[in-house]
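Removed from the display is one protein chain of the complex; every other protein chain stays in position.
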Amino acid sequence: MMGRQRNLVAFGFLTPNFIGFLVFVFLPVLAAIGLSFFRWDIFHAPEFVGLENYSNLLGGYWEDGTFQWNDPHFWKYLWNTLFLMIGIPVSMALSLFLAIVLNQQIRARNLFRAIFYLPTICAGIALLLLWKFMFNEEFGLINRALAWIGVRGPGWLTSYHWAKPSLMIVSLWTHMGGSSMILYLAGLQCIPPELYEAASIDGAGAWKKFTAITFPLLSPTTFFIFITSVIRGFQGGFESAYIMTEGGPNGATTTIGYYIYNHAFQWFNMGYASTIAMVLFVIILTVTLINWRYGGRKVEYV
Amino acid sequence: MQTHSHNTFRRFVQLLLVVLVIGAGALGSWWVWGREGNADPNRPIHLTVTVPGGNQKRLAIFDAVVREFEKTHPDVKVSVQGIPGGRYYQKVLVMLASRIGPDLMWMGQSFSEFADRGVFLDITSHIENDETLNLTEYNPQALSWYRYDKKQYAIPFGIDMRVMVYNKDLFDEAHLPYPDDDWTFEEFLAVCKKLTVDRDGDGRIDQYGYQGPIELSLFGGKIVEPDGSAAACNCPETIAYIRTALDMFKKYRVSPTPKEQMQQTGLDGYSIFRQRKNAIMMFATWDFASMKKQFANLRWDIVLNPKVRRRGQWVSSQAFMIHRDTKYPDLCWELYRVLSGPAMQERMAFMTIPTHLPTLQKAIANHRGAPKNVAALEKALDRLYPTPRVPHLQELINLYSIACQSVWTGEATPEEAMRTAERQINRTLRRRKR
Partner (left out) sequence: MSRKPTHLKQRWRHGASYLFLGVVGVGMLIPLLWMIVTSLRSPDSDIMDYSSLFPAPQPTLAQRDVRSPELLVRALVKEGRANPSSQAGRIWSRLGEKDREELATMAKTGGELDFFQAEALLEILNVLLGDPELYSPKVFPYPTLPADAQAILRDADAVGDACSRDKLAQLSKEDLGRLNRRLFETVFPERIAPAGSVTLENYKVVLTETNFGRALFNSVLVTVCVTFGQLVTSSLAAFAFARLTFFGRDKIFLAYLATMMIPVSVTMIPTFILLRHLGWIDTYAALILPAAFTVYGTFLLRQFFMGLPVELEEAAVLDGCGTLRIYWHVALPLSKPAMAALAILTIMGSWRTFMWPLIVAQTPEHFTLPVALTKFQGIFGTEWTFLMAGGVIMIVPMLLIFFFGQRFFVSGLRVGAVKG
């Protein structure tokens, strides 16, 4: 095929998605980028302020000989967000494990898959509320169970140090049987069984099969899950914190996503919210590119 | 391989076809259904009213009032939209931002944030031209909360007050007299101490004397200056308030740790009170509808705040607003009168306190059931301390409450925390100034 013709064919494939993408995704994103240079309270006309939002967000000043950030909360919330992302690799490992177990020829396989997917289906206010009850210091299920074995449980959602781990537990529980498991299952289905048969004949054990066949062949899936999880991790944490802790105590569970929401919809600082989003964007982009460069290279496409 | 992969593929195509057929069918029925209503050029006038969802009775009242309005205005169709509470303001905000706002909208405490941005209709002239309306019959203070630059934006239909709710059974068990509206903080504290009980002796308190915030206004404390120009939280009164709140759980141990809005909002609050985890708890009038049902098994009543440096109650208010860009301002005004008028207020009585004074008196006289002490609500009307309605209120309060939380978690002393809050509030105000 000629180069030009090839381009034409390819763009033919791309067009249906590309048009929708341009209109519904790309244009609003451009608008958001633009807004980050404006002060906009949503009702009045936006007012151009140049880099003021950025300096308000990232800058600092000296007072009484100590350095102060212009927006100390941003840094705190960024740290919270990063901390909560520790859960991502754990969650992915659990998803992979579940997928492998559920990919065996065992009875009631479909039923189990459905059960593990339940938290994702049920997810929402009702479920978060249930967790809030379970975490209740005085008469939550968890602390009652702990008291039964003689341990005095902490105020899971109300103590500064336990709030973040508690939210991580919730997200782990919700996500391990969720989309990652589905994707891993799909990935496992795509691995030709002949490879395992050949390995068995060579006398390879389960672990060996996993490291030599399963894991490498799943690497495109893993790569995808990792990238999307990281992106979501940077943006997420809003729903659960909003309902269970309202970002507290003392801002321990406020993530950047929550902070952006507050500025955009609670405090009417749309411009500033966009600025935070842009800084977040740069961070995510950097992380993703690093992933792409170094992680992507190891991805094996058959 | 060929045949099998072909087989799977065929099934796949079949599936796609099924999806297509369903999709086409759905689209087709949309063509019929969805466009049905728009075909008639002489359709009635549509007005939209947004209210937060939730309590069924509240929604039913709004609905019933509107249906009555429709009976007298046959050419008007009013749709009352119950919007999930957590996202109410966000939804209204987006609608207003793109100028397709509802004709009438319910507004609570966040009113000032919106009013500041000029999205509501100034109803001053409507009020002046309406002979049936006598503004002197309404609570003047509540009216003043909706006045900006001598323009009246609303006639609130209800005042929401935070009050203490106590469990009479627990008072009886401890052989204590029921609290009196004229009590002082010392009396309150003594009662709390007696009502804080470790029933099983495991060192863990099973029943607290009091749970909830002690009002800042009782100390004369402030967060921001009333004109919204600067922070005012770094003052002795506010610090005294924080210190006392801290003492309630650290020193006297009569309250659980202030989880501020964390564990006592909404349902958990009812459960905690209902399961006798505390004897006195802070609720608000808007809880009454739920409490009537939730506390049907209990003997309970309300009592006003004890006097600390002064007496006072925290209040907020509810009102409907007319959208500035509505196509039918006069019609909206008529609906407005119904939605905020005495008849409606009487029906809402004590889910919120009527602002129409004759209605309030009537409601008190006609009141039956729990809470008995509704007369106290009227008594408190001359000592109301609403959160000042200044621009950027939510953002400023957030800074203040984060600072408070750093005291509760032991990371800062009250002085340090208020200094931080003051600095951050002032910086924010400077930044937001146009």
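Lettered A and B in written order, each chain numbered from 1.
We take it that contacts are C-beta pairs under 8 Å (C-beta built on N, C-alpha and C of every residue); 3 or more make two chains touch, one makes a residue touch a chain.
Everything quoted here is computed from the prediction, not taken from an experiment.
Asker: Among the chains present in the display, which ones are touched by the chain that isn't there?
Answerer: A, B
Asker: Among B:Arg347, B:Lys362 or B:Lys379, exactly one should touch the missing chain; which is it?
Answerer: Considering all chains, including the one not shown, the answer is B:Arg347.
Asker: Who touches the missing chain here, B:Arg299, B:Lys362, B:Arg383 or B:Arg427?
Answerer: Candidates B:Arg299, B:Lys362, B:Arg383 or B:Arg427; residue touching the omitted chain: B:Arg299.
Asker: Footprint of the hidden chain on chain B, which residues?
Answerer: Residues 1, 4-5, 7-9, 11-12, 15-16, 19-20, 22-23, 26-27, 29-30, 33-34, 37, 48, 52-61, 64, 79, 81-88, 90-91, 94-95, 97-98, 100, 108, 169, 266-268, 270-271, 274-275, 286-287, 289-290, 292-294, 296-299, 347, 351, 366, 368-369 of chain B touch the chain that is not shown.
Asker: Spell out, residue by residue, where the missing chain touches chain A.
Answerer: Touch with the absent chain occurs at residues 6-7, 9-11, 13-14, 16-21, 23-29, 31-32, 35, 42, 98, 101-102, 104, 106, 110-127, 129-130, 133, 139, 173, 177, 179, 182-183, 185-187, 189-190, 192-193, 206, 217, 220-221, 223-224, 227-228, 231, 234-235, 257, 260-261, 264-265, 270, 273-274, 277-278, 280-281, 284-285, 288, 301-302.
Assume only the chains that are shown with their structure count from here on.
Asker: Would you mind pulling out the distance in Å between where the CA atoms of chain A average out and where those of chain B do?
Answerer: 33
Asker: Considering only the defined contacts, which chain B positions touch chain A in the complex?
Answerer: The contact residues of chain B facing chain A are 86, 89-90, 93, 96-97, 113, 117-119, 204, 256-257, 259-263, 267-268, 272, 275, 277, 392, 394-395, 398, 402, 405-406, 408-409, 411, 424, 427, 431-432, 434.
Asker: Which stretch or stretches of chain A touch chain B in the complex?
Answerer: For chain A paired with chain B, touching residues are 41-44, 47, 56, 70, 72-73, 125, 129, 132-133, 136-139, 152, 155, 157-160, 242-243, 245-246, 248-251, 262, 265-269.
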